[in-house]
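Here the complex is missing one protein chain, while the rest keep their positions.
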Amino acid sequence: MFGLSAKDTRFLLIVMFLTLATPILLQPFPENSAMAQFNAGYPDLMQKFAIFGIFAIGFNILFGLTGYLSFGHAAFLGVGSYTVVWMYKLLSYNILPGLILSIIISGLFALLIGFISLRRSGIYFSILTLAFAQMSYNLAYSVLTPITNGETGLQVYSNDPQMLAGANAPTSPHLFGIVMRESSEFAVGGWVFTFNNGYYFCAIIAILAFYLSMRIFRSPFGMMLRAIKTNQTRLNYTGLNPRPYTLAAFVISGMYAGLAGGLLAAMDPLAGAERMQWTASGEVVLMTILGGAGTLMGPVLGAGFIKYFENIFSKINDNVLHSWFAFMPDGMEDFLVALVHPFVGKGWHLTLGILFMMVVIFLPGGLVEGMQRISRLFRRKKATKPGGPDHEHHPKPAPHVAE
Amino acid sequence: MEAILLQILNGLDKGSAYALIALGLTLIFGTLGVVNFAHGALFMIGAFCAVVMQRLLGLSFDQVDPSKTDFLGNPLVVQMPYVEKWFGPEIGAAIIDWSVPLAIFLAIPVMIALGFAMERGLIKHFYKRPHADQILVTFGLAIVLQEIIKYFFGANPIQSASPEAFAGSFDFGVLLGFDPNVIIYPYWRMVYFLFAALIIGGVFAFLQFTTFGMVVRAGMADRETVGLLGINIDRRFTIMFGLAAAVAGLAGVMYTPILSPNYHMGMEFLVLSFVVVVVGGMGSLPGAVLAGFLLGILQSFASMNEIKSVIPGIDQVIIYLIAILILLTRPRGLMGRKGVMED
């Protein structure tokens, strides 16, 4: 189905199910229980899962497949956001024109930056992309203020033309009248599930984005990109020109980033220059590596993981910690609280940094590799029970690029 | 003419910082072949050594001062720094006043120890991994280091003053026959420049005139051959990492009166210093120094109103523009050797 193998179709269906059922699945704890703070089924956070998932999926097409490490992808994210807000200001709060335009403009922008940056490889490529992104960021803050509204950030004012806005049009982002921030809530027993229009819009786009990346991964084009990562010399002497391949991958990933930026503004009609800062570029690198670069599911997992723990960890303060360790003797309790304190709340970035280092050092394949290792461990235990551990001598078949 | 001179002077101190950080980056890249994204964090930690020194010297105990009374006539309890007690009020106050330069003595051992620990504990395992992995792991380390500093010192910049003796400005113009107050230059910035020149000179002399330096230079040129000579190059490279960390740290310590230290200053300087290294030529020490000063000065020229009004925003992007131009036209940089990561 969908032009995919049976295995991939099953995989895609699972991803679709998980994405669409997220508002239920991420709300496992009843509203009034102590564990409710770990719920993640609220619109704002779920939208971020989907949007940053798209961002990371796109980044992975470049970095995961070709190995070109860009440190400037946030620039495209910012461009996407600005485009959408400008469309609000000029046309109306309908998100569709802005989103389409954000993909086009970020694609053109990526074509320009990629064309120049891809003339170098390795660390030079990283630095070139970083330089371009920092330039965009600095300009957005200074001379481009008429376009970006500088530090205040771009937003819609009541005197904006909004030429296409009808008299009764919604006054917040919408898709032909479906208002993004509206939700319907369902209470079942102690549970409350929120089904938000914005989330579902992002989710559907995210599924499409995922499907597209799956097709790219399985296509001859994707195979060429992986070949670029492995051995450019051989590629040259096989009659293939790496430059247009990498440029195409760069532009595609730039368009994904632009779309993600556009969606950010579609959920919340604001765009600020900080979205273009290199820390934001670093974040998508973290997501991709943490989840597993070069795998299909990895970047989505990484994005979800980081955004979830960012939210949850940031909310844990000393009071919460004390309530966790309340069963301990007093001295012990204080000690544990003091021990954990630096890593939660505002210290979330510390945890993230440590985690990221651990992954790069011990688990270069990210969470996906971790899960594979664990499942292999279980499988081997089952397999070795009757026989003996001798199948290790055979050369391993290559793992399929997926899972 | 005055304006040009002034801008050159203004560019010197920033250029000094770039040059010092870039020098360390290049030492590490040239000897160990490692791209260190945590180098900016080392600069930042150096700056916080000055903060720690300031606080250490300011440690006080409560003392009843009979000479002062509150409005009820009771003797007042005042904070008395230990140094003033031990060395007498005048010398003590002077020591506190000189806390930034004194922090050098704290920064050197701290930074060398940190450098050793980093190299032995982490970087060592990444020699054979791809540059992308090196970038990623040191990027992670940079986040960790800056978050630790943020945890202990908070997110706000911390003021630290230069010694009072250097508080004012020096009228350079008068010296050169211009009108007074045309070219004035703060003393501390002058001190910083001289300090940087001293360190740069020291590093070069060390590499040029000691056997250790000779081995390291040979190692930078051709690591494998030197290894074949039976010289334990690894231990020397560990020491080089400590040295590079110390250089970055010292650059940070002395920079505190110019820029109040905050936890993310390292990242800002890192990005620019990397650009400096690239412009100077990956692996070239003189190139790093030259490009550091050059870009510092160019940046200050670009921020002149005369230029900004012609090309708006140029001050924000000049460094990056130059880096892009250099990378595209002469990828080995101003003074890089042919073939070093040229591709």
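Order of writing sets the chain letters: A and B. Residues in each chain are counted from 1.
The rule is simple: contacts are C-beta pairs under 8 Å (C-beta built on N, C-alpha and C of every residue); 3 or more make two chains touch, one makes a residue touch a chain.
Basically, contacts and distances are computed from a predicted model.
This complex has a chain not shown, and the name its UniProt record holds, of "SpoVR family protein", "3-oxoacyl-ACP synthase", "Branched-chain amino acid transport system ATP-binding protein" or "Malonate decarboxylase beta subunit", is "Branched-chain amino acid transport system ATP-binding protein".
In the full complex, the chain left out of view touches A. From the options A:R119, A:K229, A:H322 or A:H341, the residue with contact to the unseen chain in the full assembly is A:K229. Residue in contact with the omitted chain (choice from A:M180, A:A203 or A:A248): A:A248.
Screening A:T152, A:S219 or A:T279 for touch with the missing chain picks out A:S219. In the full complex, chain A contacts the hidden chain through residues 3-5, 215-216, 218-224, 226-227, 229-231, 233-241, 244-245, 248, 395-398.
We adopt the following convention: only the chains that are shown with their structure count from here on.
On the side of chain A, the complex with chain B involves touching residues 67, 69, 116, 119-124, 126-128, 130-132, 134-135, 138-139, 141-144, 278-279, 282, 285, 289, 342, 346-347, 349-350, 352-354, 356-357, 360-361, 364. Looking at the complex, you find that chain B touches chain A at residues 35, 122, 125, 131-133, 135-137, 139-144, 147-148, 150-151, 267, 271, 274-275, 278, 312-313, 316-317, 320-321, 323-324, 327-328, 331, 341, 343.
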